[in-house]
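Right, chain A next:
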Amino acid sequence: MELLRVENLVKYFPLEKSFLERLLTRSRRYVRAVDGVSFSIERGEVFTLAGETGCGKTTTGRLILRLIDPTSGRIVFDGEDITDLRGEELRRIRRKMQPVFQDPYASLNPRMKVGEAVKHPLEIHGIAYGSEAKQIAMEFLEKVGLTPAEKFYSLYPRDLSGGQRQRVAIARAIVTKPMFIVADEAVSMIDVSLKASILELLMQLKREMGLTYLFITHELAVAKYISTRIAVMYLGKIVELGPAHRVFESPLHPYTKALMAAVPVPNPRRRKEKVKLKGEVPTAPVDIPPGCRFHPRCPYATEECRREEPQLAEAEPEHLVACHKAMEL
Partner candidate 1 sequence: MRRGISKVVAVVAALVIIVAIVGIAYVYQARKAPAEKEVIVIGTTDRVTDLDPASAYDFFTWEVLSNIAEGFFKYEPMTLELKPALAESYEVQEGGKVWVLKLRKGLKFRDGTELTAEVVKWSIERVARIEGDPAWFVLDFVDKVEVVDKYTVKIVLQQPVAFFKAVLAVPTYFPISPKSYPADEISPDNTAGGIGPYYIERFVRDVELVLKANPNYYGEKPRTKTIIIKFYKDATALRLALEGGEIDVAWRTLNPSDIKDLAKNPDFTVVEGQGAYIRYIVLNGNIEPFNNKLVRQALAAALDRKKITEGVFLGTVSPLYSLVPAGMWSHIDAFKEKYGEGPNYELAKKLLAQAGYSETNKLKVELWYTPAHYGTTEADVAAAIKESWEKTGMIEVEIKSAEWSTYLELTRKKGLPITLYGWYPDYIDPDNFLYPFLHTDSNRWLGKPYSDPEMDKLLEEAQVAPDKATRTRLYEQVQRKLAEDAPIIPFLQGKLYVVCKKNVKGIVIDPYMLLRYWLIYKE
Partner candidate 2 sequence: MPPLLDVRGLRVYYMLGDEAVKAVDGVSLKVEKGEVLGLVGESGSGKSTLGLAIVRLVPHPGRILEGSVLFKGRDLLKLPEQELSKVRGGEIGMVFQDPLTSLDPLMRVGEQLVETIMAHSQLTKEEAKEKAVKYLELVGISAERFYDYPHQFSGGMRQRAMIAMAISTSPSLLIADEPTTALDVIVQSQIMELFQSLREKLGLSVILITHDISVAMEVADKIAVMYAGHLVECAPSETLYDSPLHPYTQGLLKAVPNIELKDMKLVYIPGTPPDLANPPPGCRFHPRCPRAMDVCRREEPPEVEVGETTVKCHLYR
């Protein structure tokens, strides 16, 4: 059953910051961070948005969380259109939908004790107050593996390691018993030896609490371990979307192929032949190439690719790809 649906989501950031600058510049220019993205997430799923820096995956996450307003498009969450919700209504939705961010050092208020940070959401949403809230907060601290909860409760974030902080952030996210978690690069800054432990925690919570994840990451190897479905983004668009095992085993889009091939493998004997791509992703997608936005780097680009933008279409059941030549390759 569908929990979240995103339809043709668009977010442009104007390049001219101030009013005067806008007034003085003849042609408006925008960073087209998210440029028409559609997908849906089923309940209980781990849906991964993957892609390189600047592809728009984080912006998509923030749009879904309603932390920024979309330029156009629609977000339907739990059967309700939340695109234009404001104030009290938006707060009601927020209870059901929580983020876990990449940087555990920045996502906790340095002036708030761990316990308070976890307890606070309960009070904001009027779920529990005072000692009752504290009780619940302690429960959740234990749940994310911060034991003894008593000790951690009165510590400040600065007294914790990165992994521990990320656990606090997770506890804060799940304390209101949401149904949906947006995990934005949630394990990217965690050391290898601990990364698996956070991933395991996330999976365990998913089972216990029946959570649905939108997992945003640039680490394909990590994505592979947890995703049920994956969408690969390039310059603000999804280029390929499908069940994780299908996409990882037989990627269809040349970009996905290159991306997969570039991921290093911890095996000295597997020094594989890589798909070679020219150039890099532009740092700020301002001047998007016409036609297929990947064509300047694509080794298989044809005249058609330069002219016409391919649409995301089903190439095989449930496996969508946006490439004119997906079938031929």
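Keep in mind that, in the parts below, contacts are C-beta pairs under 8 Å (C-beta built on N, C-alpha and C of every residue); 3 or more make two chains touch, one makes a residue touch a chain; residues count from 1.
On how the list was made: all candidates are chains of the complex that A comes from, given by their letters.
For clarity, every value in this text was computed on a predicted model and none was experimentally measured.
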{"item": "In-complex contact of chain A, chosen from 1 or 2", "value": "2"}
{"item": "Touching residues on chain A, where the partner in the complex is candidate 2", "value": "52-53, 161, 163-164, 191-197, 199-200, 218-222, 224-225, 248, 258-271, 274, 277, 279-283"}
